[in-house]
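Here the complex is missing a single protein chain, while all its other protein chains stay put.
Up next is subunit A:
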Amino acid sequence: MEAMQRAVEQACIDFQRPATQQQAEATLIEFRNSPSPIAACQHILEHSSNPDARFQAVVTLREAAIREWVLCSPAAHRSLRTYVLHHILRHAGEGASLVQKQLIGTGNPAARQAGIQIYEEIVTEFSPSTASAMGLPWDYHERCCASLEADYLRSFYVHAVNIAREAAPAAVKEQDGGICLACISLMMAILCWDFRKPGGPLQSFGTRRSDSSQVRPGAAWAELLLPAEATQWLWDLLAALQGNELSPLALRARSLTALLCSVCGDVFPPSNASDRSALGLPGLSAQDAYLQRLLGAVMRWISPPEEVVHRVACGDGAAESQLLDACRAFAVAAPVHRAAGFERAMPGDSSGSPSGGVLMTLARLTQACIGAGGVRQALDVTWALNATDILVDAWADLLAQECTLRQKTPPSATSQAAATAVFTSFVEAALQDQASGALEDEEEDEEDSGNAEAREEWLTRAAALGRAAVLPSLQLLVRLFAERQHQLHQCMAAGALTRDPSVPLEELSWLLRMGAHLLADPGEGETPMVPLPIMALVSHHYQQPNPVEQLSQCLLAVAGMCLDESARPLCSPRLMEAAIWAVARWADTYLFPEEEFNSPLAAAFGAEGGGLHVLDALVKMAGALLSHWPGEVDLHAVVCKRLLRVLVHRRPICSRLVHLDSWQHLAGAFAAQAQEVRELKDKVQRSLVQSLCLAAAGIPNAQTCEQYITHIMHSVAAEVTALAGHPDLPSIADRPDVLQRVYALLETLRGAAQGTTARAQPTLFVMTASLMQPLLLLQTAYRRQPEVTCLILKVAGDVVEAHVSYLQAQDAQVLCQWVLQLLQLYSKYNLGLISVQTGKRLQEEAATGAYRDLRALLKLLTHLTQRDLVDFGTGSDNGGQAAVDVAQVVFLGLDVLIPLISLDLLKFPKLCRAYFTLLAYMLEVYPERVAALPAASFSTLMRTLEFGVAAPEADVVQSSLEALAALARFHCDAVAGGHPGVQAQNAGEPPVLARFLEVVMRRLLLEEYGRDVVEHAADALLPLILAYPSAYQHIGESLLAGQQDANMRTTLTRALTELMSTNGVIQSTDRTNRKRFRMNLGKFVTDARSVVRLR
């Protein structure tokens, strides 16, 4: 050691002299590369008085540590880390002045830049989510993070601003050595810090506190961010960089500006007059003044908008970059400040001249981008599409408040004018886009549903714009409807097409969707309200004609074209799809409205006014489209799934619907299984019959209701019976025409079940009961057609769901018996089949087949368990007799199901959720029967349960933990009572259940954290600990074994002991004890996680 020290010291001295330099260099390099030099380095650091030698030792130590890190033991890692930290602490004072000078002082620019980068690294490193993995407990990271934010972050920021301001003039000439750029990066890193909410929880274990991308510093940051001088240097810098907009510095500076735009929250002091005058800003709050400065800066990038957009269109990259940055800045500021804030910050003059106000400028910018191709997918101008997309987002946020909150004051004149201008250009450009794409072929593929969603999203945002200036928007659309309808009719003369109508058709299709979006919100099962801006317009706008009514009539008129035989050549399937979609959305809100409008709308569409007439027309349209547009499956689906569903959704409509001749006609066509009904796709038939049945809710008289349902269903029921009883069934069953009928009939039965309401239920059950035997026969006949088999299971699932909670004990018996027989048949024919399906694709198909069957089975069983609840509720006892009980059926089902289930199949989320829900229920109610399952089934079940506990989906974890808790409690209680519990299944070392102790612990301590997981885990953990105290002991020991630090060990030991000792927890699984344990576990997890989780 000594010799090594002397050698290094000597070499350092020799190195200074040119004569011996080479020799010395060789010595030093040799020292640096020598194996395991760490001890020698430490020795030199401790004992040498030569600073150069100490420097060499540090460098060597660093290199060696990196080089040999993987070779060292964890203990060596720890001791080295401890040594280095201690050394730094002990000698902190000595080098401090030097280091400080290096970091912030007037040293050379490269060093200063590096120093600033170190600060940035520190910020990144101290944020737990971005910290690199150092193998330290989370608790440590959290405390570092809190300390940095409280004590240092602000001074870092001030520091960065000061240096940047100082360096800016040189930076413009690129003579600052990158210091300014580094400062800006540092500021951005600081602003992106995940700021703590005041009083928020201290330990969140690496999950971000706020999900949004907004910058939410606390009130303490106000003095740093809000004063004018805090940002003036940045504007000066940007101004000085003019002509050099694509330099990294300019790009960064603009990004920083955008980030500053998104600052929100407590940093803005509550605005009141005294504060404002204190800040010397009469009339403008601190927030508005801040926004004013930012907007002023951003506006410079896009002034004047038309010219900038023109330059971009000509390929000016600098202008494009500035334009997009400006759009982004507006978009992030919009949700914070809203239109009102924008207007206060930069009001236009009252004359509304083009130069006035940020909102008008923004409108002009948006118009210019739209004009450059911003909504024309066909043109494919990426920048314009992006810019428009961002701007429309910004508008939606700007105007959001005005649209959604019931405000006393309507949107200001300026925002209305701006919204009108933007909406008008938007509509015109979109129509142009439609027209230019009208002649292209339409290909439907997987992306299409995504496209449709994106289109809906667009229209929703556009509608938000339109609603901000609702009167002119409605008038615009009404005018366009009239024009395009006229153009469409021009394409036809004397009942024949004379011109290609594609363009007006496509434009009308778009207008229909836009109009429906503007007028109505989506229902999604609820009854949507009339949007507030429209409500306000209706109640204030007394003059005739009312634009809301006018636009409604436009939608109805286009849809109604299908009733006019002479106009039918013009009614393309696509137009009708859009029209029916639009009137369905409209009808949900406006037809027979719940809240009667005291207005023209009541007269036009209310129950007492023209509503009945409109309803009749809508039903006739449905009938016409189903019969005169054969093979248009998409159109039929919209008619049945959208329009008819809306009509039967509300009772006031139903009660009038069922008396209409048009409805009777539709029901009659179905009842007679007329040719046009038979030709509908089976799923469409299902949806049709569902609506027909649901309409029965509108019939008050039970007998009439029975007649109505019987009328609809009798021929279907007769056909099923006849087919099942057909003497040649085995030979004709596979015939395609028969098969197609079977699909249709089974789908119809599903539809009837899905359309069951309380009033129609008795009639439908009688009908279903009469078909149970025939369905069993069909199940046998179609045993080799997996799709039919599955469909029958689905029928059963739907039937059980529809009826199970209404039935009397006797009928419930019938139902259970039937399901039992179905399951027996299913298991008889479907287990153990190996087929030619060994090819990869076919195997996938087999997997989806298994998936489909399993889901159908699971649904059936889950619905059946609902019956238990009914029986418990009524306290009915039919036990003791030879009755089939629900549990028996469900366990037979589980017998069938468990061999089919595999961990691969559980990766399908829907299946997974359904499976664990059922499992949780069965284990909770019948743990003793689960314990008695055959060993193979039981172990499969346990494997799936283990999968469930570790699953990422919260609800799956919850169900699995509930299931586990039930089983563990059962076992624990049974053992306490001297019974075997699940002992029979529990052979092996460690026992199956005991292994779950570790699984749950791992979940709690090491994996992603959710508060609710703790609650559910507690119920599972308590009985497990009670049943297997030695396993618990073992886990505790292994946890402790991983901890070297004495403090950590103490914390952990205390946590482990307290879990089972404090708060009055005793050795019992009763309710109060479970509650206490739950509280203990919450604390235990917080304490233990902070120690055990490393990063």
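A few remarks follow.
Everything below uses one rule, namely that a contact is a pair of C-beta atoms (placed from the backbone, for glycine too) under 8 Å apart; a residue touches a chain by one contact, two chains touch by 3 or more; residues count from 1.
The definition used in the following text is that contacts and distances are computed from a predicted model.
Missing chain, UniProt protein name: "Eukaryotic translation initiation factor 5A", from among "C2H2-type domain-containing protein", "Ribonuclease P 21 subunit", "Eukaryotic translation initiation factor 5A" or "Replication protein A, subunit RPA32".
Of the options A:34, A:147, A:731 or A:1033, the residue whose C-beta touches the omitted chain is A:731.
Shown as candidates are A:5, A:546, A:572 or A:1069; the residue that touches the absent chain is A:572. Contact with the chain that does not appear here is found for just one residue of A:121, A:440, A:526 or A:608, A:440. Of the listed positions A:194, A:266, A:483 or A:634, the one in contact with the omitted chain in the full complex is A:634. Note that of A:219, A:674 or A:954, the residue touching the chain absent from this view is A:674. Listed for subunit A, the residues touching the missing chain in the whole complex are 437-445, 501-502, 505-506, 572-575, 630-634, 671-674, 678-682, 715, 718-719, 722-723, 726, 728, 731-732, 734-738, 740-741, 784-785, 787, 832-839, 841-842, 845.
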